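A protein chain is absent from this complex, but the other protein chains hold their places.
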Amino acid sequence: MTQMDLQPAHGPKASSDADRPVIEMRDISITFGSVQALSEVSLRLRAGEVHALMGENGAGKSTLIKALTGVYSIDAGTVLVDGEQHEFSSPAASQAAGISTVYQEVNLLPNLTVAENMLLGREPRRFGGINVRAMNRRARATLESLGIDVDPTSELGEHPIAIQQLVAIARAVDVEARVLILDEPTSSLDTDEVAKLFEVMRRLRDQGVAIVFVSHFLDQVYEIADRMTILRNGRLVTERMVAETTQLELVKLMIGRELEVLERLDRKVSARTADESGVPVLRAVGVGRKGALEATDLDLYEGEVIGLAGLLGSGRTELARLLFGADSTDTGEVVIRSERRRLRSPRHAIDRKVAFSSEDRKAEGVIGDLTVADNMLLALQASRGWLRPIPQATRTKLVEQYLQALDIRPADPTALMRNLSGGNQQKVLLARWLITEPEVLILDEPTRGIDIGAKAQIQAKVAELSAQGMAVVFISAELEEVLRLSDRLVVMRDRRKIDERPNNDVTVGDVLEIIAGETREEEGPRA
Amino acid sequence: MSTATVPVDSLWDRVKGYSPPPRYLPVLATLGLLVGMFAIGGVRYEGFSDPQVLLSLLIDNAFLIVLAVGMTFVILTGGIDLSVGSVVALSTMIAAKTLELGWPPYLSMAAVLATGTLLGLLMGLLIHYFDIQPFIATLAGLFLARGLTFLISIESISISDPTFTKLAFKTVTFGDYYLRWTAIIALATVAIAAYVLARTRFGRTVYAIGGNESSAMLMGLRVAFTKVGVYVISGFCASLGGLLFSFYILSGNSLHAVGTELDAIAAVVIGGTLLTGGRGYVVGSLLGVMVLGMIKTLISFDGTLSSYWIRIITGALLLAFVIVQRFATRRSS
Partner (left out) sequence: MPETQTGLQRALRHPLVWPVLALVVLLVVNVVAKPGFFDIRMQDGHLYGNLIDIVRNSAPVLLVALGMTLVIATRGIDLSVGAIAAISAAIACTRIVGAGDEGALTTAVMACTYALAVCIVLGAWNGFLVSVLGIQPIIATLVLMVAGRGISMAITDGQITTVHNTWFSDLATGYVLTLPIAFIIALGILALTAVLTRRTALGMLIEAVGINPEASRLAGVRSRTIIWTVYAFSGFCAGIAGLVIAANTNSVNANSLGLWIELDAILAVVIGGTSLAGGRFSLTGTLIGALFIATLARTVNNIGIPSELNYLFKAVVVIAVCLLQSPKARSAFRVRRSSGPGSPGSTAPALVKTGSAA
């Protein structure tokens, strides 16, 4: 059953029988409504390997995993288990085939004991009731075999997230899993905890389990993974051995497009150099938060655009949120116009003329059941307080002005926000902040998932605003876009700032190299 | 960095150093409260320290104990059942009416239990399969049960069936002290419920749903069955409580047990069960009912305080427990 002719060109050479995958997903396609989430993607998992699944936001990693675990149904393609075709119509069917999943947010029960969390649903019984002793004994044995030192009778919630993560793995292993999927298991762990996790993963691999590892941390992937499958925009890019791929190559494969094409793109001629003798509009001094961002400095001057470049999970979003007070800082402080203070809530930042548009438009931006006009005026109204409504004439004027300026369609102030397309929603959110006349504008992925036209309009608006003197922090997964707009570039990786430089003739290739960590010191970071 | 000395714990050291697992603290707090109240009463009022006072608490509150047991199941899943008071009234009415019609007493009891269980089942199905908030679904149950009670009879009907009266007054004596059968049934309910919650997969799934319903689903537990099941149990307990209440009061009346659902909820919360679900013990609910009963007893022994203080003190206790719970969960999360 080795039909290699169906494999993409980059795929590995024909495998021997011993190399036959435990699970093979072949040409999987999934659509949601009109959106093609996965298009002819293949994934081959072999026993005793750690297989990294790599890709940026929207590459299709989660969709592929959910197809494998039976959460989503497949529109086209086949799933082979030991060479035999299977259909995973439900999570139970997938589990029955030996596939276990541990999700990023630990899906266990903090109010029950460790042993119960591991064995509930298949606990040993006696006289119709649960045999607690036998259950604890079995849990202890499994934990010991994995080298996890936890008392099975203790309550799960008492333990740190890292231990809970390991317990989740122990539960997954106890079902005699042949395939273990770890979806971003390290995103909230510190270095020691990651080491512990990897130790357990290695043990399992040596026992012959195939492990799917999803992580945004390149170093971790290189430390633990044997092989990787790279996805982009719902398509398979390639499958590679980790040892044979440099980090730079990997980043290029993930971000995509040929470099030459990128270089030819129209972009800003040269960066304006900000007047650094003046006072920064906004300064971050050692701003950090446990599990999100190491202490980071950043100065932002009037009329400049800072581009935050970095992969998903690099700390770019976390930094933006801390600058706005959307999350509270553990260390450091944000100084706005020489006024030092800890930002305790977005309110404080807004009062000091900072604006922030979140990357999660739906959950953190759009008020779906309110009208376009209300959505636009929300921030201004919130800062005026409920007792001072915006006069009707001003309302109409502002709304009309921005409907036109940003070319929002339908240009109907009474339309419900949830009925607008993503691009138009994003424009309304931009208008929401522009109406407050901010001095600092932080935009986290303002162009994600919207059509080309709207994207160009938003980019033009950002350039125009900075020309008028607004300080902008611009975050995007698309490096071309960041380079095109920004005067200064800050590169993030593994939750810290690794580079900062003026955007003078910086190419996408340069940035990729910085991210991949190959020329980190040579170019001489500015700070 | 000195040489490691092996500490030798004496028994006393171990006893001194023993601290109960945090999950038992709320129940222990309630127990402490109960003991404290009993001690204060014993010191201040003559005849209060008689153990029969405690036994009478059990006898007088037997039906409430059973209600609180059912409510504990529901609250542990993060739900609520507002219908129990009305179901108690409906139960007394069904018992009284069927007996008046000449049904055999045991058939009458079966009819009561079947009705309550069926009502619970209906509410559970509404809640789980139509995603209707427990609050609203059981509100419908409250209206429905009360309405059915009035439908059967608007007038009060007294119960004079010999089996019922015999059961009502049947006692078990321990030396100088006695318990009625109703109290023993209530205690048995507590014991069975405690076993089910602690030692069966159903019981652990109840806790699992309260901890995190979607996790429980992902772990492959029978969420739908269990979620409907707790309302069935609550309905059954409410009708059993109704039977005990009809033994106690020997009449069926549409106005019985108005607002009893609040007492049951209060008892469960004071017993240390988290209203958001996932944490608590039926033994705590038993103690919660005892605390509520003890407040009444204290006030009646005192004689100078009016009965409305019962509600005010109950409210204050509720507030204290809710605030403490809030901060306890905030710290751990």
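Lettered A and B in written order, each chain numbered from 1.
The criterion applied here is as follows: contacts are C-beta pairs under 8 Å (C-beta built on N, C-alpha and C of every residue); 3 or more make two chains touch, one makes a residue touch a chain.
Just so you know, these numbers come straight off a predicted model, no measurement behind them.
Chemist: Identify the visible chains that the left-out chain touches across the whole complex.
Modeler: A, B
Chemist: Looking at the whole complex, which of A:R26, A:R44, A:R316 or A:R432 touches the chain that is not displayed?
Modeler: Hidden-chain contact among the options goes to A:R432.
Chemist: Which listed residue, B:A137, B:A183 or B:L287, touches the chain dropped from view?
Modeler: Considering all chains, including the one not shown, the answer is B:A137.
Chemist: In the complete complex, which positions of chain B touch the hidden chain?
Modeler: 80, 126, 129-133, 135-137, 139-144, 146-148, 150-151, 154, 254, 258-259, 262, 265-266, 269, 275-276, 306-316, 318-319, 322-323, 326, 330
Chemist: Residues of chain A in contact with the chain that isn't shown?
Modeler: 32-33, 35, 37, 57-58, 60, 62-63, 66, 71-73, 234, 324, 326, 345-347, 350-351, 356, 358, 363-370, 374, 378-379, 381-390, 432
Basically, only the chains that are shown with their structure count from here on.
Chemist: Please report how many Å separate the Cα centroid of chain A from that of chain B, as a whole number.
Modeler: 47
Chemist: What residues of chain A sit close enough to touch chain B in their complex?
Modeler: Against chain B, the touching part of chain A is residues 91-92, 95, 103, 107-112, 116, 120-121, 123, 128-130, 132, 155, 157-158, 171.
Chemist: Which stretch or stretches of chain B touch chain A in the complex?
Modeler: Residue positions touching the partner: 21-23, 195, 199-201, 204-205, 207-208, 210-212, 214-216, 218-221, 278-279, 332.
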